[in-house]
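One protein chain is absent from this view; the other protein chains keep their places.
For reference, chains read A, B, C and D in written order, and residue numbers begin at 1 within each chain.
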Amino acid sequence: MMEKMFEVQDPVNHDTQTLQVNIGPQHPSTHGVFRMNVVLDGETVVSLKPVMGYLHRNHEQIAENISYTASMPYTDRLDYFNSMSNNFAWALAVEKLANLDVPERAQYIRVIMAELTRLVNHVSVIGFLLNDLGAFFTPVLYAFREREKILDIFEEVSGARMMCNFLRFGGIKRDLPAGTLERIKEVIQNFPKFLDEFETLLTKNEILCMRCQNVGVLPAELAVNASITGPMLRASGVNYDVRKADKYSIYDRFDFKIPLGQTGDVYDRYYCRVLEMRESLKILQQALRDIPVTGEIISKKMAPFVKAPRNFKPPVGEAYGRVEAPKGELGFYVVSDGTPQPWRYHVRAPSLINLTILEDLCIGHKVADAIVILGSIDIVLGEVDH
Amino acid sequence: MAGFLPDWVLVIKSVLISIAAIAFLGPVTMMYLTLLERKVVGRMQNRIGPNRVGKWGLLQPLADGVKMLTKEDIVPTPADPIAHFLAPILIVVPALLVFAVIPFGRGMTAVDLNVGLLFFIAISSTTTLAIFMASWGSRNKFSLLGGMRSVAQMVSYEVPMVLSVVPVILITGSLSTNDIVLAQGGWGGLKWFIFTPWGLLAFIIFYLCGVAECNRSPFDLPEAESEIVAGFHTEYSGMKFALFYMAEFMNSFTISALAATLFLGGWQGPVLPSWLWFFMKTYVLIFIMIWFRGTLPRFRVDQLMNLAWKFLLPLTLINIFVAGFWYFAPNTIVRVLMSAGVLSLSFWGLQKLNQGYAPEKRVYQFGD
Amino acid sequence: MNLQEIQSKIEAALPGIRLKPVRESLLIEDAAMLPKVAAFLKNDPVLALDYLSSVTGADYLKYLESVYHLYSVEKKTGPVVLRVRVTRDSPRIPSLVPIYRGAEFQEREAFDMYGLYFENHPDLRRIFMWEGFEGFPMRKDYEQEDSEILETADIEWLDRHGAKVPEGMRKKAADLKAQGKRAVAEKTGKSIE
Amino acid sequence: MTHLYDIVKFGIYALMAFSVLAAILAVTVRNLFHAALCFAAVLIGIAGVFLSLHADFLAMVQILIYVGAVMTLVIFAIMLTERFGDNSSPQNNSLTLAAFGLAIVSLIAFSTISVKTRWPIQENAGALHLSVGELAYALLNTYVLPFEVISVLLITTLIGAVIIAKKDRVS
Partner (left out) sequence: MIFGTGIIKGMLVTLKAFLASYFKGPHEGGIFTVEYPEKRLAEKERFRNFPFLLYDQTPENLRCVACDICAKECPPKCIYIVRDFDKEGRPLKRPAIFDIDFTVCMNCGICEEACPFDAIFMDHEFEIAGPDRQNKMLYHRDDLLKSNEYFNKIRPTDAGAIDARRREAEEKKKAAAAQAVKAKTTQPQPEPPKT
């Protein structure tokens, strides 16, 4: 009856004019040169087309013209936050190709370094996510304080903080200097204390919960169908982690759990990363306990090629090595034709593939949410554009 | 010396002195507030903050000022020249005007209007015009979005702000800021309104709305760097941008000063000189604003509006009723308990009503 | 489930399909059958390969190739690799996006780099290169400028900017121009089967 | 002190002239947004005049209500409906002559009325400082009925606006 009383003669349709806005490539919170072609109706996102390629340098073409070991430093520059796990994936692929064995001590050092990069990556990602939410750099700087301690260990071990170029096929480049294991133990001792302080600052913060809960919900079957991997997949409740699925290197010796979310929104992705950090700490403690004190660090078969990497000619064939990088499943598909240069070299970049569903997540949300969802997907443009 | 001057010169002299004081005080507080903010937020983030220019970075504001002056002032070609040019001026004028009403110390109020408080609220509501001109004038999509957001925010936070001041006027019976401070003079200068239940609630609401009014931290939607670059002052550079920056900081100073005057007894204090009390209280409130900026993430537009209309506004209305009851009830413990009970009940009730915005409990399994 | 069992399972389910094992992967002779095979592998309760890890283009001089690595999320089983070969002049492959949404960007990358046209792909355009770019950079016959050898145009530019160009380079650029060839980086390595 | 009064008196006349000029500008200027700004200048001018007549409560309320709220909504409406980018369409039409004639006639009518009628002016109007307390007392005691009727009117318009707005979102 109310409707009848207030019948408006000719209901004028008030469709407001949609606004086409380019967010990026030069924008404070697109994590690098990444452009989103967003069409807005008022504040809500109507359509969002990602545009990439600003940082494309044809990494695969470079790798096909240089020797296998020479492309190891280039893998540092793929996902420049986790150079050690990029090296790990490339080393695994070529070891599968040339079926090399890796001595015990080298395996343990590789696992320790990979898990340390996972800590660095997750802590920085949470910091950047909070930056997109508007916290003025405080979480980032707390995260970077812890990241500094781990980068010092990388510099001590490999010579460079971010571009480590530390792994070689069949082992690692050089053994750990004296005293490094104690320093790693010390970092792992007070990392949980920092994590608890970080959680009191963030996890129960009402504004963060309001901004992140039920925003950008990713259903489980869409995640699997869209080949999403890493914390995003597990936040939607899918129990899939390459460390448990492939049991590569010596990950089957460590007992650790895989945290799984329920709804798969931005908040679950944030908290799954926090829980994954706690699991990595468990792995690191076990690895530090069981690491053999001495032992050679590179397999016998690679001895002649240490001084002359260009002579290393893996047998003809192809291999696909993959590793659970902090951003997802990082895979290298390499085809060898018996010459020192690979015939085909392909990088399966998790950041690029995790962006497939960016538009599905953002449609219907506000502009502010689109930025936060992009932040929770955690992309690095070096890997997206390889 | 003043004896032989004709009286009309005396009037002009006193007016000029107070104008000069405010014209000097305003920008200088702004400059050193920027330094204070950068130092405090730095210290919160385990870093030192500017310490290269001058002893502890004390000359840093000067350096910023010179930088702002020498920076090239770019006006985008499609911009509307008049609106683009006038906006920064029209945003600084109310920020400076409002200083006239603030009681800095006993008898140190520039202009003791008997509608001081209303003057403050009226003048600070005209800033929306300047923000409209800035966002419309620069013909830029981001600034248009920023302009819309900031005006919507200002309008919706002005209502609870004005209503949260009503209990204070109701109890003191006058709009003049000086009378309000005098009314808090009891118990040796410690009978502040904040120690009454309705005063505490009104202070919290007034302070939150004040932070929203000058677009500072948890409510800094309009110039949300991470989303729409810099909101309505995207297209400004050089001295014009400095004026926007100055207006924001002067607003934060005056809002804190007024909150101190209304609820923390302005210059009332047991021993120390009156102006020292005033500045200490104001700078504590400014520290809290900076503390917000160093810690809290930002609200989203719709959450911001809901907080104002569905949570703060009903709370202020109930608070006015409680203040009314407080005015007429006899001065006994029953009055205190009754009002505190009603207020906490209403706070809890409203929070239940807004349950949609409370954080959900999340459970995480562990697969292997 | 090794390769033979999978091959026999597919041949049983899709009669008349021609499969050839190539280096522990299954080559589907007729490219058009790819979506059927992928759909079968995905919906088969035993294999349940519902996760397409990576799509890779490759160039073997005589033919272009597209390689698919499939995994199962529940069963956590290892990669089942499918392979499809097309000639250089008709590089048409049916797209897998209707079955695996994850193939969207990787197929666009394969198109951008190798020129593999994926039919009924929702939005097949270049992913990394800008719109006006011609040619497919990762193909073995892509003429990539060799930055070591200078051409006459480069030498003129250097002279204009007052750089000192050694005599040897000037002579090499002149006779390159005489033969009308471009300074192209030669590709190393020989194609395998 | 007399010089001071002359200066102040001259200031008030300047203020009034400014408001009239702003009013004319508000009507004639091409850009709709500039017209709105000139209108806001007129309102501030009027508040200035109230101040000069020592009605400071009225001046502040004028600024708060008109400039703070009404102008904001007017400009909001302009910004939302105005096509972003191009200048507004020309405003003049063929009736300028008739409008000018009507303006002159109404000017003469109002000025004669305001001069001829004997307003109940008290002698010491200048000295009467109307304090806020007396104003409040008058509003809530002697004139409480009109005050309540107006508030009922405002509430109904408020509810009407909400319903219309809600209808749009529903449809």
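Assume contacts are C-beta pairs under 8 Å (C-beta built on N, C-alpha and C of every residue); 3 or more make two chains touch, one makes a residue touch a chain.
Quick caveat, the model's predicted, so the values are computed rather than measured.
Peer 1: Can you list the shown chains that the omitted chain is in contact with?
Peer 2: Computed over the complete complex, the missing chain touches A, B.
Peer 1: Of the residues A:173, A:211, A:322 or A:348, which one touches the chain left out of the display?
Peer 2: A:173
Peer 1: Considering the complete complex, identify which of B:22, B:44, B:264 or B:322 is in touch with the unshown chain.
Peer 2: Of the candidates B:22, B:44, B:264 or B:322, B:44 is in touch with the missing chain.
Peer 1: May I ask which residue of A:74, A:256 or A:320 touches the chain that does not appear here?
Peer 2: Answer from the full complex: A:74 touches the omitted chain.
Peer 1: Which of these, A:117, A:138 or A:376, touches the one chain of the complex that we don't see?
Peer 2: Answering carefully, the residue with contact to the hidden chain is A:138.
Peer 1: Name, in rising order, the residues on chain B that touch the hidden chain in the full complex.
Peer 2: Residues of chain B in contact with the hidden chain: 40, 43-48, 291-292, 294-296, 348, 351, 358-359.
Peer 1: For chain A, which residues touch the unseen chain?
Peer 2: Interface with the chain not displayed, on the chain A side: 66-67, 69-74, 138, 142, 145, 148, 152, 155-160, 163, 165, 173-174, 177, 197, 200-202, 204-207, 209, 306-310.
Simple rule for what comes next: only the chains that are shown with their structure count from here on.
Peer 1: Of all chains present, which has the mean Cα position farthest from that of chain A?
Peer 2: Measuring from the centre of chain A, the most distant chain centre belongs to D.
Peer 1: Using mean CA coordinates as chain centres, what's the chain A-chain B distance in Å?
Peer 2: 42
Peer 1: Using CA atom averages as chain centres, what separation in Å is found between chain B and chain C?
Peer 2: 61
Peer 1: Check each residue of chain D and list the ones that touch at least two other chains.
Peer 2: Each of 84 in chain D touches at least two other chains.
Peer 1: Give me the residues of chain A that touch two or more other chains.
Peer 2: 19, 244
Peer 1: So in the complex, the part of chain A that touches chain C is made up of which residues?
Peer 2: Touching chain C: residues 52-53, 56, 58, 60-61, 64-65, 222, 224-228, 238, 240, 244-246, 316-318, 320, 322, 329, 331, 333, 335, 337-339, 341, 343-344, 346, 348, 352-353, 355-357, 385 of chain A.
Peer 1: Show me the residue ranges of chain A that touch chain B in the complex, using the header's touch definition.
Peer 2: For chain A paired with chain B, touching residues are 19, 21, 27-29, 40, 43, 130-138, 141-142, 145, 201, 204-211, 213, 239, 244, 257-262, 267-268, 271-272, 275, 366-369, 371.
Peer 1: Give every residue of chain B touching chain A within the complex, in rising order.
Peer 2: My answer: residues 41, 44-47, 141-142, 144-145, 217-218, 220, 224-229, 293-303, 357-360, 362-368.
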